[in-house]
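First up is the structure itself, then whatever we jot down about it.
Left out: one protein chain. Kept in place: all the others.
Right after this comes chain A.
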Amino acid sequence: MKKWLIRSLGLVACLLGFLGVMLPNHTAQAAEKTYQIGTDVTYPPFEFANDQNKYVGIDIDIMNAVAKEEGFKVNIKPLGFNAAVQALEASQIDGVIAGMTITPARQAKFDFGTPYYKTGVVMAVKKDSNIKGFSQLKGKKVALKTGTAAATYANSIKDKYGFQTVTFDDSNNMYEDVTTGNSVACFEDQPVMQYGVAQGLDLKIVTKPANNGNYGFAVQKGKNKALLAKFNAGFKKIKANGTYDKIVQKYLGTSSTTSSASTKKNPKVADKTFTIGTDVTFPPFEFANDQNQYVGIDIDLLNAIAENQGFKVDVKPLGFNAAVQALDSGQIDGVIAGMSITNERKAKFDFSSPYFQSGVVMAVAKDSKVTKLTQLKGKKVAVKTGTAGADYANSIKAKYGFKTVTFDDSNNMYQDVETGNSVACFEDSPVMRYGIQQGTKLKIVTGPAEKGDYGFAVKKGVNADLLAAFNTGLANLKANGQYDKITAKYLGKDEQSATAKAKPAATQDTENRSFVGLIKQNKGALWDGFKETIWLTIVSIFFATIFGIVVGLLGAAPSKFGKGVSSTLIYIFRGMPLLVLALFIYTGIPSLTGSKIPAFIAGVVTLTLNEGAYTAAFVKGGIEAVDSGQMEAARSLGLPYGKSMRKVILPQGIRIMIPSFINQFIITLKDTSILSIIGLLELTQTGKIIIARNLEGFKVWTIVAFIYLAVITLLTWLSNWVQRRMDA
C-alpha cells in the first residue's frame, strides 16, 4: 500500500508543481521575449542541481551557449521529463531539452533540432568482473532502473540471453546492487553510465552502445520554427568553435583517466531517496484521507519541495515521538510533523526555515462556559504528548491551578474534552481549526499564544544538503504560489472561509458509516494490515520457536555454562517489556552501531527475542518435568546424552509443551500489535489510521478485534487438530 500511496502523492505534488510553475508564465511571455524551456529534474550529466542547487548539465550548458550565440534569452525549468513533454504539447513552454531521444512517435508531435548527442544503451559491470558480453549473463541477475530506455532494451533481450532482472527506482541503488555483487551487471544510457563511472563508481562499461539513438531539442510541431532555426544555427556555431566539445568534456571527460577533477561537484540531493518520518495523525498537517492515502500540509509541501529539488522521499507515518526518536538515532533522514522549532530541539536537530507559523489555542466543548484560563482552576486539561500545546499547558498549569491528562493521539484528546473528562485542551491553532472543521464538537476560546514556527528537522550536523534543498525548495514554492495553494487547500484562504466551508464535512457525511460500509471502504487497508500482521506473526513464530528450543535445550543440559547462558537470556528478554525492547532495537541499536534496521526486521527480532525467551522457559520446564529416571535408564543402557534426549526425553517433553506452544503462538499474534509503535503498518496501526480519519473508534476497533479473534480461532483449531493427531 505504501508504495502506491507515495506514488499517488508524488503524482499530486507533480501536478501541483506543474500548475504552479506554469501559471505565471503566460504573463512573463507577454512581457519580453524569453523562451521558456522545460527540462528533466534529474538526469545527470544532462541536467541536475549542483551543490549550490544550481541547474547544470550538458543540456543546460548547450542551451545557454546556443542562446548566447544567437542573442536570445532562455528560462530553463526543471519540470520533470513527462511534465515537460506535456507542457510543450499544451504550449505552456516553448521547447524541451531533456535528454530526449528522437523517435518517430515523438516526431509526429514535435519538431526536433539537429541531433545534439548520440547515445545508446551500454552494459556496465563491477571493475573486477570478468563479464564482457551478454552471453555471460545466463542465469545471472541484472539491475535496471524503472522507465529507462535501457530497461526496455534489457527486458527485450533477457529471454534470449537467459538473465533475470531486478528493478530499482533510483540509479544509485541500481549501481550499488552491482557493486555489492547482488547483480552482475546493469544497463544504462551510455553518457549517463559514463558520467557515473567518471564520478567514481566501481563499475566499468563493457559493451558498445546498442539500440543507438539521438537526443534532440524539441519544439511544438509547426509552431516555433523561429526558435528551432535559432537553435540549429547556434548549435552549428558552438560545434564549430569547440564550445560543444568543452561542454561534453566537462561532464564526461574525454577518457576515463582525465575524468572528474573538474566535475567532481555532483548534485548532492538529486536522485537520492530520503526517508522522512511524520506523525500518524496530525491533521491538517498529516493524515490518511478516505482513500487511506497520506495527505496534509506537511506531506504536500514535502512532496512539492522534493519534486522542485529533484530528490525523492519515502514518507513514514511513525507517530510524532517515534519519528523524533528515529531521527535522533539516525533511522530516518528527516522529520516533518508539525514540529515547532524550540531551543531544546535545536540542540539535537537542525531546522529548516520556518514553513508555518502557529500558536497554541485553548478549545473547550461546544456547550462549555469556560472561556478563560482562570476558569481552569482545579479542573483537568487534555494535552497531546510532545506538542507545543502540552509545553504551554504545563508551563502555566501551576499558575492557573489545573491538572493535565496526556494523550498520544489528537482524537483521544478531543474525545476527552467532548465527553467532559477534561474541560479543555491545548493545541496548535491550525490543528484545532481543522479538527473543528471536520466536525469535532469543540470551540476555540482563546487567541493564539506562544506563537511559534514549524520547521523541517534533520539530525544535527547530518544531511545538511537535504536541509539546504528543503530551504531552497520552500523559497521556490513560496515564490511561485504553490505554498499558498497547499495551505489554502487544508485551511481555507482565511479563517472565516475555513471554518464556514462545510465541504469536507459534507463528503464525510456521504460515507457509509455502517459496519459493512466501513469494511467496504477500508477493505484494502485492512487487508494490507492483516497481511502484515500475519506475515509478522509467521516469521516471528518461526524464529522465536527455533531460538526458544535452542535456549531451552541449553538450559536443560547438564553443563553449568549452558544453564547460565540460557537463564541469562531468558531473564533479560522475558523481563524486558515488549514495547521497550522494540524501541530499543529499532532506535537504540542504530545509535550504537550507526547502521539502520528496517522496521520489519526490528519487529521480527523483537518478537523472536521476547517470545523466544518465553518459549525457552517452557521448553526447559517441559524437559525438566520428564521424570529423571527416564534419562538415567537411557544413559544406563549406554545411550549418549543427545540420543537419550531425542528418543526418550523430548517425545515426552513435547507432549507437555504443546499447550504452551499454542498459547505462545496466540500471544505472538497479539503482540504484533505492539509493533505499531515502530511504525509497522500492521492491523492495529491500520485501525489507528482509519479512526484518525473517520473518528469511528468503536466500530473500527470492533472490526479489528473480530479480525484478530477470527485468526486466533483458526490458529486454535489448527493446534487442536495437531494435538489430537499427536495423542492418537
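Here is the rule we go by: contacts are C-beta pairs under 8 Å (C-beta built on N, C-alpha and C of every residue); 3 or more make two chains touch, one makes a residue touch a chain; residues count from 1.
In this section, contacts and distances are computed from a predicted model.
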Next on the checklist: Which of the following is the UniProt-recorded protein name of the chain this complex doesn't show: "Peptide/nickel transport system permease protein", "Glycerol-3-phosphate ABC transporter ATP-binding protein", "Aldehyde ferredoxin oxidoreductase" or "Phosphonate-transporting ATPase"?
Outcome noted: "Phosphonate-transporting ATPase"
Item to check | Of A:A229, A:A464, A:I546 or A:A633, the residue in touch with the unshown chain | outcome: A:A633
Item to check | Residue among A:T165, A:T446, A:Q652 or A:T716 touching the omitted chain | outcome: A:Q652
Item to check | Where the unshown chain meets chain A, residue by residue | outcome: 627, 629-630, 632-640, 643, 647-648, 651-652
